[in-house]
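Only one protein chain is missing from this complex, and each of the others stays in its spot.
So that you can tell them apart, the chains are marked A and B in the order they are listed, and the count of residues begins at 1 in each.
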Amino acid sequence: MQRSKTVEFGVGLFILAGILGLVFLGLRVSGLTLGAPSETFQLEANFANIGTLKPRARVTMAGVTVGRVESIDLDTQWFDARVKMRLDSELEGQLSRDTTAAILTAGLLGEQYVGLSVGGDPEALEDGDTIRDTQSALVLEELIQQFVSSMVKD
Amino acid sequence: MFLRLFSRLVASIVRLGRRGCSVIEALGRASIFVARSVVGVPSGEGLRLWLRQMHFVGVLSLAIVLVSGLFIGMVLALQGYTILIDFGAEQALGQMVSLSLLRELAPVVAALLFAGRAGSALTAEIGLMKATEQLTSMEMIGVDPLRRVVAPRLWAGFVSLPLLTIGFSVVGIWGGYLVGVQWLGVSEGSYWSNMQSSVAFFADVGNGMIKSLVFALVVTWIAVFQGYDLIPTSEGISRATTRTVVYSSLAVLGLDFVLTAVMFGGL
Partner (left out) sequence: MTNSAFIEVEDLHFSRGGRAIFRGVNLTIPRGRITAIMGPSGTGKTTLLKLIGGQLTPDKGRVLIDGQDVHRLSRKALFALRRRMGMLFQSGALFSDLDVFENVAFPLRVHTDLPDAMIRDIVLLKLQAVGLRGAHALTSAELSGGMARRVALARAVVLDPELILYDEPFVGQDPIAMGVLVQLIKRLSEAMALTSVVVSHDIKETMSIADYLYLIADGEIVAHGTPASLDTHEDPRVSQFMHGEPDGPVPFHYPAPPFYRDILGADPTTTTRTG
């Protein structure tokens, strides 16, 4: 009887460890948050070119992560990329209307993310608003092309 | 001369046909076998038997799987770092380690280790029970050995391997962290944040788990069937044990290609 108890205990620990492992993979490795959706608000921004930005990429302010990219689709009216972002709700009503969004790159070849910087407009962005002032991703080929053509002009 | 060549040709076609038939027959027997074993999730007395098998199949495989996971994570970080540093992209180390583990290495390597550690033991154990007439005697007592002996083992294998795979991934990622961050000096923040922004829970962790479930089913099925179907002599047991490891390794690697093509290859 004693032995079967230790077996059961061992198996229980094993299953528990498996579940904890899965939680670790969810929270720590794939960055899921347990927070309810109500704690965020949504902003949109149109970019002429998003480079390699992907859903779930970080949205930062002054280098601090404040949200994630929720979805990216093509705006068929202007033929540019429409990026929806979810930001922490504590920023709701704090960002000025002329806030700019730029797609930045971590390191030379690293992941791309959205960087926000605040302007001076007294009016604030609310849930569902669109950021007007955006800056596209740097595309290496375009940079090189500009560089080469400016060389030719010289 | 021609006639002899012709009759040889016919003979080899006959041999091929006979082999084909016996393979199909074995597959059929294996299917009936698994269908008759897995009627209903174990409950009551079956649950106790299942727990016992979870111990033998799962808990006792934990050590080898975790140690292997740790080393593979560490090696991945070491190798990845030397490649990534050439591109100045060592921040992507976390992404590389976690994606290779979650999508590929954890399910496959854990399944191979599981086949070697637990699969061969299952085959030998059931084979020994067959050789010592325990299965026949169970049948004569009026208990279906498929329900009593085979089913708990099948279920235990099916549940254990995914759990072991999770353990493998976690320990591997931690091993990568030890080597990459603590030793080679990648920044801790970029190791984790890069990982978090590139790993998608359902696409990466989820697909890895699906792979692992498929492997668990196949490996345990092969192991248990080989044990049940072997020739009950000591030579038969040793051959069946070898077959278990060979067949399940091949099945895992082959299925891995198919599953990867379907999940990540855009098929």
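For this structure, a couple of remarks:
We take it that a contact is a pair of C-beta atoms (placed from the backbone, for glycine too) under 8 Å apart; a residue touches a chain by one contact, two chains touch by 3 or more.
Given the structure is predicted, the values throughout are model-derived calculations rather than measurements.
In the full assembly, the chain not pictured is in contact with B, by the touch criterion defined above.
When the omitted chain is restored, the residue from B:Glu25, B:Glu133 or B:Glu188 that touches it is B:Glu133. Chain B meets the missing chain through residues 45, 52, 128-129, 132-134, 136-144.
Just so we're on the same page, only the chains that are shown with their structure count from here on.
In whole angstrom, the spacing between the mean C-alpha positions of chain A and chain B is 36. Contact residues of chain B toward chain A in the complex are 48, 51-52, 54-55, 58-59, 62, 87-89, 91-92, 95, 98, 102, 159-160, 162-164, 166-167, 169-170, 173, 190, 192-201, 204-205. Within the complex formed with chain B, the chain A residues making contact are 4, 7-8, 10-11, 13-15, 17-18, 21-22, 24-26, 28-32, 56-58, 65, 106-111, 113.
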